[in-house]
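See below for the structure under consideration.
For this view, one protein chain was removed and the others were kept in their places.
For clarity, chains are labelled A, B and C in written order, and residue numbers in each chain start from 1.
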Amino acid sequence: MTLKTTIGAMEMRNPVMTASGTFGYGVEYADLVPLDRLGAVIVKGTTLKAREGNDYPRMAETASGMLNCVGLQNKGVEHFAEHIYPAIKDIDTQMIVNVSGDSAETYALCAERIDSLEKIPAIELNISCPNVKHGGMAFGTDAKAAAEVVRAVRKAYHKTLIVKLSPNVTDITEIARAAEAEGADAVSLINTLMGMAIDAERRKLCLSIGTGGLSGPAVKPVALRMVYQTSRAVKIPVIGLGGISNATDAIEFMLAGASAIQIGTANFVNPHVGAEVADGIEDYMRRHKIGDIRDLVGALE
Amino acid sequence: MTLKTTIGAMEMRNPVMTASGTFGYGVEYADLVPLDRLGAVIVKGTTLKAREGNDYPRMAETASGMLNCVGLQNKGVEHFAEHIYPAIKDIDTQMIVNVSGDSAETYALCAERIDSLEKIPAIELNISCPNVKHGGMAFGTDAKAAAEVVRAVRKAYHKTLIVKLSPNVTDITEIARAAEAEGADAVSLINTLMGMAIDAERRKLCLSIGTGGLSGPAVKPVALRMVYQTSRAVKIPVIGLGGISNATDAIEFMLAGASAIQIGTANFVNPHVGAEVADGIEDYMRRHKIGDIRDLVGALE
Amino acid sequence: MNEIQHKFQLKLAVAASEMLSERVAHIVLTDDRPLPAMRPGQFVQVAVPDGGVLLRRPISIHDISEADNTLHLLVQTVGRGTHSIASVKQGDEMDLVLPLGNGFPDMTEGRVLLTGGGIGTAPLLYLGRRLKANGCEVTFLLGGRTAKDILRREEYEAVARVMTTTEDGSDGERGFVTDHSLLGREQFDAVMVCGPTPMMKAVARWASVPCYVSLENMMACGLGACLCCVQKNHEGHNVCVCTEGPVFNTNELEWK
Partner (left out) sequence: MNEIQHKFQLKLAVAASEMLSERVAHIVLTDDRPLPAMRPGQFVQVAVPDGGVLLRRPISIHDISEADNTLHLLVQTVGRGTHSIASVKQGDEMDLVLPLGNGFPDMTEGRVLLTGGGIGTAPLLYLGRRLKANGCEVTFLLGGRTAKDILRREEYEAVARVMTTTEDGSDGERGFVTDHSLLGREQFDAVMVCGPTPMMKAVARWASVPCYVSLENMMACGLGACLCCVQKNHEGHNVCVCTEGPVFNTNELEWK
């Protein structure tokens, strides 16, 4: 039985990845989950220059979900390359960097810097962050803008390029096709749904910038639908995420057409979830007599 | 203290309405909630001709939500006018008909028939149903198509016209502005988010047509954000809905900018919820020393 | 069956709750005031305690005791909702909407076979009790995988003759209810069935007399408002199981 999964030129031991912004740089979870049971870790959103992110409060819990407006706090790609990369490069899983920017150029420069880091086999281009004013989601909600960014990055970056799509659109397949046309090796979806929370008693918005990104089990039905639609619209692999909390959820995404999956918010609830999902997929394959994980992808009856 | 709420030319005793498709024709709930405690009841989606709707299974439960793909089953507007209207016209609340169609013309013909029913003060134009192949959501995801339908209906219908918007769009304010420009008296939002559920063990889609509309507490953050955005983009009243389960939820929507609210899925969970929400809003106004419900609308600090 | 019946949303007290087998709980509910009248085959919508689940769960009326003002439910643990419901304890409060749906036909004479499999036997006890009181001659034919699945046998026996089948032969005849020798031996004026769909279809195929089945379509409202629970009838129209059923004469259904 094999769970080996290939995305672009990158090979993973299994299709279980952790989602950007929810798993730090991996090391934060090292005590709680064996990192070598994961297919890949996608580290925090990284930008060309350091960013402070948005003010506190940055999160609010909602029914079966949470909103966040962290706003890409990070110390910039140079700091990543010099101080963080050395500490994580030998972790025994694929370490992927999630890249953000505010123009095609800053995306490309950031990606270029990461291209030089030997042990980073792939980047995930975040054109879908709802929590920053400039860039972020703007690139992910317009096919032309998305194409422009992917084109610029594709020139600057030579390893596996994953483009992360926003669900806050009328037709996600249009953006996916634009990314594919510009040379993306895969698309991942969904990023968070834009939402809001209000404190009725205090008559205030709960988040410092008003709106935030919704994640967790609440969004799973929307994510599943978009993965299903997108995997039928493009030929490159689709990486599915949004509300995955256990192996059954993960398998649903793969049946819908995802070649790999990511776990986000569920890491906060159950830090061990990544390993449990990998085990659960194996168990499912055994019970359903599936020898190769690739036979699970899109295998709806 | 007054909770009186005006939408177009229609006056309601309070801002609490029940959402179309979740409250039948009102009579189904008559034993369980005093209908005269509600501001309005919006009855089932009605179309020009009878529709069988989609095959069973039509629903699936999800985390803090549910998917449905009922698909506008109804016996057509003529049947409504002749057989249902007489039985509901004397219910002591505003009875509003939710109107669907598959072309601007069928929408308009259906609306025109209802215009002649004396005790129906308003219609809600459903340009956002994700569960029918032709029409439905297609009109709600494109500003030009939305404008066309609203224009046709506005000509045929002379009472209060509410246009119900789809959340499955990149920019809901654009559609809201189109409806406003064509003479809508109010917009209501959100209809359901398009989603999907999969049964991993049986490897099957849970709903007969694959996709369905997501409703319930899970969608509340998205609905609240869209109500906030839309109420700032148009001058006509915004009616807020999506996941409202109690008075606090209702107040959050009003603080976000809704002039009235609708309760959908929560009626299934707690049939008495409509009256409880009306009571809870009164209680809140008393505690917060708000004399007129209109002062609650958009009253964030 | 056609007198006007009102629906109620009530908070009832759990008078007793015990596990009858690994997967089935017997829950007895009561109230200070007299419970509303309910008919065999009707059901209740139970709000799931603890909030891990959104919608109510439909559960059949297993039995009613007017003497001690109790409503009895049998709940089989399937998923999250039924697990929560099955774990209520004496003294807890449960929120129910009731009574819902139309029941089985209220026959007043004739020989009636009441048959079901597994948890599907739940509504048959109250039904048998009522038909017996009406003057019918009642036979229970209860099926299960194994002896443990034949639940509350004494209560059924107190009402009428009980036959059983089990798949492993550990109780009664081996096989499915449709394999029981009784079916070849005796004549009935009507058959009433509740259980897994394939079993109900098998019984319906066998039956040459009126056959009534109780469907378990997925429901949201239980009130005829949402149109989620529909079943195709013999004319090809979608009808609500929660209001026009859950009991149907199989002739009214489009069943293959």
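The criterion applied here is as follows: a residue touches a chain if its C-beta (ideal position, glycine included) is under 8 Å from a C-beta of that chain, and two chains touch if they have at least 3 such contacts.
What you see is a predicted model; the values in this text were computed from it and never measured.
Partners of the chain left out, restricted to shown chains and counted across the full complex, are A, C.
Note that of A:32, A:81 or A:181, the residue touching the chain absent from this view is A:32. Only one residue from A:23, A:107, A:253 or A:284 touches the chain missing from this view: A:23. Among A:66, A:234 or A:293, the one in contact with the hidden chain is A:66.
Contact between chain A and the absent chain runs through residues 21-24, 28-29, 31-32, 44, 52-53, 55-61, 64-66, 68, 70, 73, 216-217, 265, 267-272.
Residues of chain C in contact with the chain left out of this view: 50-52, 80.
To be clear about the criterion, only the chains that are shown with their structure count from here on.
Distance from each chain's C-alpha mean to the overall C-alpha mean is smallest for B. Per-pair tallies of C-beta contacts place A-B first.
Look at the CA centroids: the one farthest from the centroid of chain A belongs to C.
Between the Cα centres of chain B and chain C there is a gap of 36 Å. Those residues of chain B in touch with two or more other chains are numbered 64-65, 216-217.
Residues of chain C in contact with two or more other chains: none.
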